[in-house]
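Of the protein chains in this complex, all but one are displayed in their positions.
Naming follows writing order (A and B), and every chain is counted from residue 1.
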Amino acid sequence: MKQHVARNLGLVVGILTVVFMTAPLVLVVLFSFNDSVVMTFPIKGLTFDWYRTLLSRDDFWGALRNSVIVTLAVGAGSTVIGTLAAMVIVRMRPRVSALAMSLFGLPMMMPPLVLALALLTLFSALGVRLSLMTVVLAHLTFTMPFVILIVTARLRDFDTAMLDSARDLGASPWTAFRSVTFPIIRPTLFGAGLIAMALSLDDFIITFFMLGGGNTLPTLVWGMLRTGVDPSINALGALILLATLGTSALALRITGYRG
Amino acid sequence: MLQRAIDSSPHSPITDAVPAGAPLVRLTGVAKDYNGFQAVHPLDMTIERGDFVSILGPSGCGKTTLLRMLGGFITPSQGRIEVDGVDVTALPPEKRATNMVFQGYGLFPHMSVRQNIGYGLRLARTPAREVAERVEEMVDLVQLGAFAERAPTALSGGQQQRVALARALIMRPKVLLLDEPFAALDLKLRKAMQDEMRRLHDAIGGTFVFVTHDQTEAMALANRIAVMEGGHLRQLGTAEEIYLHPANHFVSAFVGEANFVRAMRRNGRVALSNGLTVVSPGEDGDVEIGVRPERLMIGAPAEGADVCLRGSVTERLFLGAHVQYRVLTESGETLVANALEGHFSPGDSLRIGWNLADQWVVAS
Partner (left out) sequence: MMGVAVATMRRNLLLVPAIAVLGGLFLVPLVWFLVVSFYRVSLFQLVHEPNLANYARIWSDYLGPIGYTAGISALIAVVTTLLAFVVAHLIWSRGDGWGNFLLGATLLTLFGGYLVKIYAWRTLLGREGIVNNTLVGLHLTDNPIDALLYSPLAVVLVLVSYLLPFAILPVYGALRPIDPTSLEAARDLGASPWGVLRDAVLPRIVPALLTAFALSFLVSAGDYVTPRMVGGTRTQMMGNFIESQFGLRMNMPLGAAMTFSTLLTSIAVIAAAWIGMRTFLRAK
C-alpha cells in the first residue's frame, strides 16, 4: 500500500515536471494562433495574422537566410571534422581514447557566454572582422563534441571483421572506407549532423557576440523581445520550434538514439 | 574444505526446523493471469522440509512465474502461498524468508564480492563482527577466498554464480530459490556446479527449489520434479516416477525419449496389436502406449517379450554408448530402439518387443 503511494507520487511529480518543462512550448504554439494581443485564456478565436505579420517583415527574411547559411555550414563542417576525429579516436588505446574524448568534450561543459567572450577577445586582438564566418567557427567548437560522441559510439559497435574481409578481398584502406564503412555509418553521420544543426540553430548567446551585423533567427527574437509584447514572437517561436523539432526528430529517428 | 566450513557454521537451517508434519511450503490454488493471459493455471503443491524440488518445463511454461511468486516478485492473481504455516501471499520479497539465485545473477557491480555477499546481513542490521565472520564462512564455502576483494565483473561466469549462491545462502533462507542458475555456463562447468550444488544441499540441508528446462539437470539434482507445461502442473514426483510412469503424453515426450503406439481403450482394457489386452482403468477412447527406446528389445530377445511385433530396420546409427535403430513395424508405426549390440543393417527384418512392466498408457 505504502509502496503504491510512493510509486504514484513519483509518477505525479514526474508528470508535473514534464508539464512544467513543456508548458512554455505548448503555449507558444497555442498563442501563435490566438486572435488577440493579450495572451491569456480562454482563447477567443484563431488567426494566422501573427504569421502574416512576421512573414511581411524584411528583417525576418534576412535573418532566415543567415540562419540557413550558418546552420548548414555548421552541420556540414562539424560532421566532417568530428567524423574524421572519431575514426582516429576509436583506434586509440582505451586510456588515450578516454583522455581524447574528455578533452574534445570540454567545450560542451563551458557556458556559452565564456566561449563567446573568449573568442570575441581573441578575434578583436587579431583584428578579425565579425561575420557569419565567425559565427560558424564559434559554433563548430560546441557542436563538434556531440558529433564525435555519437560517431565514436557507432564506430565502436562496428564489426571490424567487415573491414578485414574487405581488405582481404583486395580493397585499399580508402576503398574499404568508401565502400564498406561509409555506407554503413551514413545514417549515423546524417543524424549527428542534424543534431549539430539543431544545436546551432538554437544558440543565441554565442551568435549574438560573434555576429558582426544583421540578424539570425535567435537574434531577431532577441530584438523583438526587447521591444515589448509582440505576439508575432509566438509565430516565430513556433516556426523555430518546428524547424529544430523537425531536424532533431529526423536525427533521432535516423540514429536510433535513446538517451 | 567444504565440509569444514559447513560444520563450523553455528546452526544450519535444517536443525532450525520447527514442528514436523506440516509441509514447509504449501501452494493452494495459486494462479497468475496477465490481462487475460494465463501464465499459471490454479495449482496446488507442497514442498517438504529438506526437499530439493526441481520445476521442469520448456520456456514459457510458467515455471519462472511460479518461482517468482514464491519469492514475492509476482503477486498471484488468486490462491494462497504459505511458508512454515504463515500466509506470505501478500508479502513483498524483502519480508519473506526465501532467497533467490537469479538467472543472470543480478550481482551488484559497484560492490566487491565480500560486500555483495554481506549485503543482506548488513540490511538486517547484523553486528559487523558477525557479518564479517559469516561472509568469511561463505567465501570459504564457495571457494572464492582469492577473489573476495574483486568486483564481480572481474570474475568468470562460474565464479559469479558462486557469489550469487553465497549471497543468498548467507541469509539462511527457509527456501532457497534458484532460477536456471547454470543456464549461462558451458556444459563442463554446468556438470561441476551441479555436483557442487548436490554436495551443498547434502551438507547444509535446507530446502531448495530449482527452475530448469534441462531434464538431465533436474534428474541429477532434485529428489522431486514438478513438470510444467502451458501454465499447468503436469506431474509432480520423483525422477523414477516421472521417467518410468509419466502421467500424460507431454511428460512422456518431454522427459527423455519415448515411442508411442496408438491403441483403443474399451471398458477399462487396452487392446495391443498382437491381440493381447491389458487392464488400464480410464475413459474409453484413443490412447497411446509409451515405451522408452532402451526398454525395447530387438531380435531374439524380443521373441520372449510380453508384446512382440514384426518390423524392418530403416536406419542404424552408431552412437558410441549404444546403437540406435529405427524400425518400421508391420502395422506402420516407426519405433526407435536403443540396443547395445549392432549386427542389424537397414533392410533387415526382425522382431521387436517389450514387457508390460516397461510400458505406460496415456490418453492421446
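General observations
The criterion applied here is as follows: a residue touches a chain if its C-beta (ideal position, glycine included) is under 8 Å from a C-beta of that chain, and two chains touch if they have at least 3 such contacts.
Model, not experiment: these values are computed from the prediction.
Under the touch definition stated at the start, the shown chains contacted by the missing one in the entire complex are A, B. Checked against the hidden chain, the listed residues A:M87, A:L130 or A:A171 yield one contact partner: A:M87.
The omitted chain makes contact with just one of the residues A:L46, A:M110, A:M162 or A:I184: A:M110. Within the complete assembly, A:G10 is the residue of A:G10, A:P183 or A:G212 that touches the hidden chain.
One chain of the complex is left out; on chain A, the residues touching it are 3, 6-7, 10-11, 13-15, 17-18, 20-25, 27-28, 31, 38-41, 80-82, 84-85, 87-89, 91, 103-104, 106-107, 109-115, 117-122, 124-125, 137-138, 140-141, 144, 148, 173, 198-199, 201-205, 209, 218, 221-222, 225, 229, 233-234, 236-237, 240-241, 244-245, 248-249, 252, 258-259.
Contact between chain B and the absent chain runs through residues 71-73, 92-94, 98-100, 102-111, 115, 119-120, 122-124, 164, 167-168, 171.
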